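Following this message is one structure expressed as structure tokens.
Only a portion of the chains appears, each positioned as in the full assembly.
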Amino acid sequence: MAVVAFIGLGQMGSPMASNLLKQGHKLSVFDVNPDAVQRLVEKGAQPASSPAQAAKGAEFIITMLPNGDVVRRILFAEKGVCESLSKDALVIDMSTIHPLQTDQLIADMHARGFSMMDVPVGRTSDNAIAGTLLLLAGGSAEQVERSTPVLMAMGNELINTGGPGMGIRVKLINNYMSIALNALSAEAAVLCEALGLSFDVALKVMSGTAAGKGHFTTTWPGKVLKGDLSPAFMIDLAHKDLGIALDVANHLHVPMPLGAASREVYNQARAAGRGREDWSAILEQVRNSAGLSSK
Amino acid sequence: MAVVAFIGLGQMGSPMASNLLKQGHKLSVFDVNPDAVQRLVEKGAQPASSPAQAAKGAEFIITMLPNGDVVRRILFAEKGVCESLSKDALVIDMSTIHPLQTDQLIADMHARGFSMMDVPVGRTSDNAIAGTLLLLAGGSAEQVERSTPVLMAMGNELINTGGPGMGIRVKLINNYMSIALNALSAEAAVLCEALGLSFDVALKVMSGTAAGKGHFTTTWPGKVLKGDLSPAFMIDLAHKDLGIALDVANHLHVPMPLGAASREVYNQARAAGRGREDWSAILEQVRNSAGLSSK
Amino acid sequence: MAVVAFIGLGQMGSPMASNLLKQGHKLSVFDVNPDAVQRLVEKGAQPASSPAQAAKGAEFIITMLPNGDVVRRILFAEKGVCESLSKDALVIDMSTIHPLQTDQLIADMHARGFSMMDVPVGRTSDNAIAGTLLLLAGGSAEQVERSTPVLMAMGNELINTGGPGMGIRVKLINNYMSIALNALSAEAAVLCEALGLSFDVALKVMSGTAAGKGHFTTTWPGKVLKGDLSPAFMIDLAHKDLGIALDVANHLHVPMPLGAASREVYNQARAAGRGREDWSAILEQVRNSAGLSSK
């Protein structure tokens, strides 16, 4: 069992710390909210009056904080973690913060001779309580191996994301995709309602197509991902269908800002001469727009 | 076996007509391209010099045409289908056209005493060749039942979409969702590349979340679809994460037009007082924006 | 004075026809609404029972109709203008329709030996009443010269737009710019309100800058329009300022869909290596995105 400092006892941090206690780890805890600290103390944790005090003697220091500025302050400010941190300890930031801040924090810690990794979590606060979080471990192979026993007290699945800073990166990509997809899904569902079509019928159809299953594992692998842009479904036709959908939506007063934005992406692909390529070539189009040369 | 007129022998129509012949149906065919007609004649079809001639004596008239204006012309113009159409015949439009045009066409046919249904298809030209199309049947129960034996010569799955015009509606929704999702997926994948993150790792993570599985069957059913907006993941936090992703993307020069549009949808949800609701409440937000009152 | 057929007596057409009468022109009028016809008859016009009857004997046929499909029907359908049109007459379409439809209509008329030009109007229904419309004349020099006396009965300013189809094109560009600008202006004004800033102060400042005066005649002529992209104000800095504005707007819950879309255009310009060019280089960026090569 390990000696762990846990800093940040919010909606996610509190149950995560509780689970560490349940697994028999020795915990010192710090939070600006004394009630949150008290609840953990009642479960067996040691209260600390500062991040420095919490970190004193700890093998692992876990931070679960609202943003990167707070993480920086907790580490480097007066009475911060670094004041008492052992060179042998491992700092594990589990917060969701800006990835470029994560890189800078890890670099700054490294420059001081300290070891730090990023392990943001997936799933919800219910999973935090149940100890079934998804752990997105960013760090060296050694850091991942060393932290795994502690981390698995809080989650039931750990993915080694491939290196320092990669945990927070994959969290960002995942959240970007799911959050934007939520808005796009709402446009489709509202258009469905406005058209008087049963949502169940729409679901049934979409469950068998890229609309419901996504493109990453359906339309892309056999085409753009292996460099084949011959058309299974042409960009020109996709652009035409999108135009019909937007026309209908505007007729029915259904706002479609994502759909409207996507039509202009297809439009741009056509301007770039991709009209008769497979629709998966949109990936190449966006790559080019980002200044990345074609593969 | 049925007597069928098939009008429109393009990339999809030709193999669909071939499959009807293979199943033993008697076919008369019409297309503006004589080569396309000739190829079907070699397989046993009767050539027709006009839509009217093709329709003469047919029990089913199938149209597979580029847009609704062409369908209208084929039906109603001089030497069009209606000139020789039997009142007992069933016109099946399998084209992908504007749904409100479909409604008008069906109404205009009905006013002349004719029967018409919409059965657009899903999947690709490969499936058209293999006879494994998805058939999205819009029509009365009687029309669907009557047409099923003929339709199943061209596909291997038929979904009864619930009424006249519903086939083309579900096709539109499905295509809207998958075409726009393609552009959104490209943004996520390019950001992944720009961040130096392995796409395989991203896929692995997303395959277990709404990012990869979609929202319709994961985050929505337990929340917004049953009227529960208590937060599993708050709109305010989703908005924050989206802001980080866009900030990183702009730093790395990855254009994110769909992401940028979606952030403003969340922004609007917050302005409407939904910041502390579950992120699935975006559906309610978009419904309200479309002038639909909350359920 | 001329013999004129006027077809389309709506909110704009009625006062335009009245002004023609006032100037002494001889008018036959047609509209599907008999009340509208009756009002013009009371002012001295001859009623016509069809477009063909209206056009019979007329030197000029003016159409002021809701869309291009209606114009086409009025010209070419049974009892349409073409049935009685003199080869010496000039058809003047003053409707706001799709420019590519205008091109087709002019071509189709020409193929039948008829002469047609496009003269959409600027300004409002108040100007239609006062006879002070802006006349955007598209046609050959001869057509413009010939029509001017008749047109000037309805307006007080005529711009020769440079050839057939150019009148409707300039109308489209002008309306596009002003209609989208209206939405952008609303975003700026609402952000101003949300920031607690006096709108009068904002107006005072913007009245002296490109924000209020536009770019066409201020920042562009000395830079991108003469091929000089050396920075007076760098794209990188414009992108930064836009990011701050969007960040503030999102903080204050002000939706900024146009601003968000524009940030991604600057983002793309930076990806294309234009970050240190003058902000007017956005014109070159958009040209390139449209598949036009740099000048």
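Going in written order, the chains are labelled A, B and C, and every chain counts its residues from 1.
Assume contacts are C-beta pairs under 8 Å (C-beta built on N, C-alpha and C of every residue); 3 or more make two chains touch, one makes a residue touch a chain.
Everything numeric in this text was worked out from a predicted model, so none of it was measured.
*Asks:* Please state: how many copies of the shared sequence does the complete assembly contain, given 3 in place?
*Replies:* My count of identical chains over the entire file-defined complex is 4.
Throughout what follows, only the chains that are shown with their structure count from here on.
*Asks:* Give, as an integer number of Å, the spacing between the C-alpha centres of subunit C and subunit A.
*Replies:* Going by mean C-alpha positions, subunit A sits 47 Å from subunit C.
*Asks:* Roughly how far is subunit A from subunit B, going centre to centre by Cα mean, in whole Å?
*Replies:* Each chain reduced to its C-alpha mean, subunit A and subunit B end up 32 Å apart.
*Asks:* Could you please state the distance in Å, as a whole number, between where the Cα atoms of subunit B are centred and where those of subunit C are centred?
*Replies:* Here the centre of subunit C sits 35 Å away from the centre of subunit B.
*Asks:* Where in subunit A do residues touch at least two different other chains?
*Replies:* Residues 257, 261, 289-291 of subunit A each touch two or more of the other chains.
*Asks:* Which residues of subunit A touch subunit B in the complex?
*Replies:* Touch list, subunit A to subunit B: 96-100, 122-126, 134, 136, 157, 159, 161-162, 166, 169-198, 201-217, 219-220, 232-233, 238, 241-242, 244-245, 247-248, 251-255, 257-262, 264-266, 279-280, 282-283, 285-287, 289-292.
*Asks:* Using the touch rule from the top, collect the residues of subunit C that touch subunit A in their complex.
*Replies:* Going through subunit C, the ones touching subunit A are 257, 261, 268, 271-273, 289-291.
*Asks:* In the complex, go through subunit B and note every residue touching subunit C.
*Replies:* Going by the criterion above, the answer is residues 239, 243, 247, 249-250, 253-257, 260-261, 263-264, 267-268, 270-271.
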